[in-house]
Structures are given as structure tokens and as C-alpha cells.
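On to subunit A.
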Amino acid sequence: MGILEVKNVNKRFGGLQALGDVNLSVAENTVHAIIGPNGAGKSTLLNCLIGKLIPDTGSVMFQGQSVLGRKPYEINQMGISRVFQTPEIFGDLTVLENMMIPIFAKRDGVFRMHALESSHNENEIIDQAEAMLEDLNLQDQRHMHSASMSRGNKRRLEIGMCLAQTPKLLLLDEPTAGMARADTNNTIDLLKQIKDERDITIAIIEHDMHVVFSLAERITVLAQGSPLVEDTPENIKGHPKVREAYLGETAA
Partner candidate 1 sequence: MLGLNKRDFSLLLIVAILALCAPFLLNPFPADSAMAQFNAGYPDLMQRFVIFGIFAIGFNILFGLTGYLSFGHAAFLGVGSYSAVWMFKLLSMNVIPAILLSVVVAGLFSLLIGFISLRRSGIYFSILTLAFAQMSFNLAYSVLTPITNGETGLQLTLDDPRILGVSRTEDGSIPVTNFFGLEMRDTYEMIVGPWSFQFNNGYYLCAVLMLLSFYIAIRIFRSPFGMMLRAIKSNNTRMTYTGLNARPYALAAFVISGMYAGLAGGLLASMDPLAGAERMQWTASGEVVLMTILGGAGTLIGPVLGAGFIKYFENIFSKINDSVLHSWFSFMPDGLENLLVTLVHPFVGKGWHLTLGLLFMLVVIFLPGGLVEGGQRIARLFRRKKPDDAKKSTQSTPAE
Partner candidate 2 sequence: MSKSNLTRRGLIKTSAIAGAGVALPTIFTASSAAAFTNEPTGGSVTLGFNVPQTGPYADEGADELRAYELAVEHLNGGGDGGMMNTFSSKALQGNGIMGKKVEYVTGDTQTKSDAARASAKSMIEKDGAIMITGGSSSGVAVAVQGLCQEAGVIFMAGLTHSNDTTGKDKKANGFRHFFNAYMSGAALAPVLQSLYGSDRKAYHLTADYTWGWTQEESIVASTESLGWETVNTVKTPLAATDFSSYIAPVLNSGADVLVLNHYGGNMVNSLTNAVQFGLRDKQVNGKNFEIVVPLYSRLMARGAGENVKGIHGSTNWHWSLTDDASKAFVKSFGEKYGFPPSQAAHTCYCQTLLYADAVTRAGSFNPCAVAEALEGFEFDGLGNGKTLYRAEDHQCFKDVLVVRGKENPTSEFDLLEVVEVTPAAQVTYPPDHPMFAGGELGACNPGA
Partner candidate 3 sequence: MDAIILQILNGLDKGSAYALIALGLTLIFGTLGVVNFAHGALFMIGAFCAVTLQRIFNISYETIDESRTDFLGNPMTVKTPYIEHWFGPEMGGAIIDWSVPLAILFSIPIMISIGFIMERGLIKHFYKRPHADQILVTFGLAIVLQEIIKYFYGANPIPTGAPEVFRGSFDFGVMLGFDPNAIIYPYWRLVYFAFAAVIIGGVFAFLQFTTFGMVVRAGMADRETVQLLGINIDKRFTIMFGIAAAVAGLAGVMYAPINSPNYHMGMDFLVLSFVVVVVGGMGSLPGAVLAGFLLGVLESFASMNEIKSILPGIDQIIIYLVAIIILLTRPRGLMGRKGVMED
């Protein structure tokens, strides 16, 4: 039984079958990649996992609990964090403040009215945030507005913000899309480090095969809304169906 179980999920948009009978099981403490050509339904699947979309049929269970119909913040409180294709960070806030917010969220839950306390006095939170920034090598930039960081650093910060909540499952949506090679490698290294150092399950949706094969332990290939194969990276590499799917994409 995996930490995340997707069973018989179907989703239609008008006449388009976006997802058809998707079954997926992500085992605990593994890195599981979901790949597939454009329009294969990767984003739709991801949106079903984090509550943004509700599938027409089927179930999505996280640690035995359904995530369907829950609000994004509830899903996050269950232990799922999400990294977006373009880094979603608090651009108007400083790097340190960015890092403090998930730690507050972890401590205080979805809402707490701490209107008259001073955030400067939250030493414990600040310490944790600073430690995290140190891990990410961002401590020098902690008083900078996060909007003015480089794209690679924004990505590091976003991943760090997710990790600060010590989630059980980290969902990454094309984490290196639009990045320079060096930034991509940095991100790969960071994710490897996370995988090695933490008890965490990572599900990653990715286009870049270099990233996928450097990280993944299991790979699911989606094509036209349905899983084509699921196997280890080694087996996927030479799989004829996968080649076909990707070649089909090139032909189109």
C-alpha cells in the first residue's frame, strides 16, 4: 500500500477525456516521476491530487484518507506540499519572511489571530527559518525581497518553504522548466540531498529526462490521459511503448 493511491480516476472536459482510468500508487519514501508528452494529462492529474480539480469518478487517497473535495490548505495540512512550475513565493516579502510563513503555518494551523505579537520576538521560528536558509545556502539574501532573487534561487526558496513544513509528500510540477543548465543541476542536487537526508516521498512531474533519470526510483508514463507503463528508470529507458508515445508527439 503506497502513501498515495490513485484509483480509477476519470476526468472529462466537455468532449475531451483528460484522464481515463488512472491508477497510480506512490510508495512511501521513494521518488516517483510522472512523465508523458504534452497533453497527456499530467497537469490534470496533479490538479486532482491537490484538490484543485475533482475527478468525475475514482478516488485519491493519501495515507488512507481521501483528498478529494478538500481545500488546498487542508490537503497541505494533511502533509502534502506542492512546488509549482513557475516558483510561487511571496514576492513582496523578504526571503526570511518567506521562510517564516510555512513554519508559522506548521505551528499555528490554518488560522491564528496573533495580531498583537511581534514577529521579531518569535525567536524559535526565526531560528528555524534561518537554519533552513543556511541549508539552502540562501542566508546571505535573507533580508532581500524575494521577487528580486534569481530564478534558481526562487526555486530553492520555494522548495525550502515546502520542506520547512516537513511534509510527507512533496509534489513537484516541472521544477526545472525554463531554467538554465546550471540552475537545473543545482536543483537536481538539492532534490538529491533532500531525498538522502529526509524521510520524504517525492512525486515529480517532469519533461526533462535528464532530471527524471537522475532522481526517480519509479516512473509512470502517461499518454492520452492513461498510464502507459510504470516501472524503474532502467526499464523505462528502452521501453518500446514509451518511445512510441514520445515519437508520436514529435510527429505531431
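As a selection rule, all candidates are chains of the complex that A comes from, given by their letters.
Quick note on the criterion: contacts are C-beta pairs under 8 Å (C-beta built on N, C-alpha and C of every residue); 3 or more make two chains touch, one makes a residue touch a chain; residues count from 1.
Keep in mind that what you see is a predicted model, and the values were worked out from it rather than measured.
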Exercise. Could you sort through 1, 2 or 3 and say which touches subunit A in this complex?
Key: 1
Quiz prompt | Partner candidate 1, residues of subunit A touching it in the complex | solution = 50, 71-73, 76-77, 81-82, 84, 88-93, 97, 100-102, 104-106, 108-120, 122, 125, 158, 161, 165
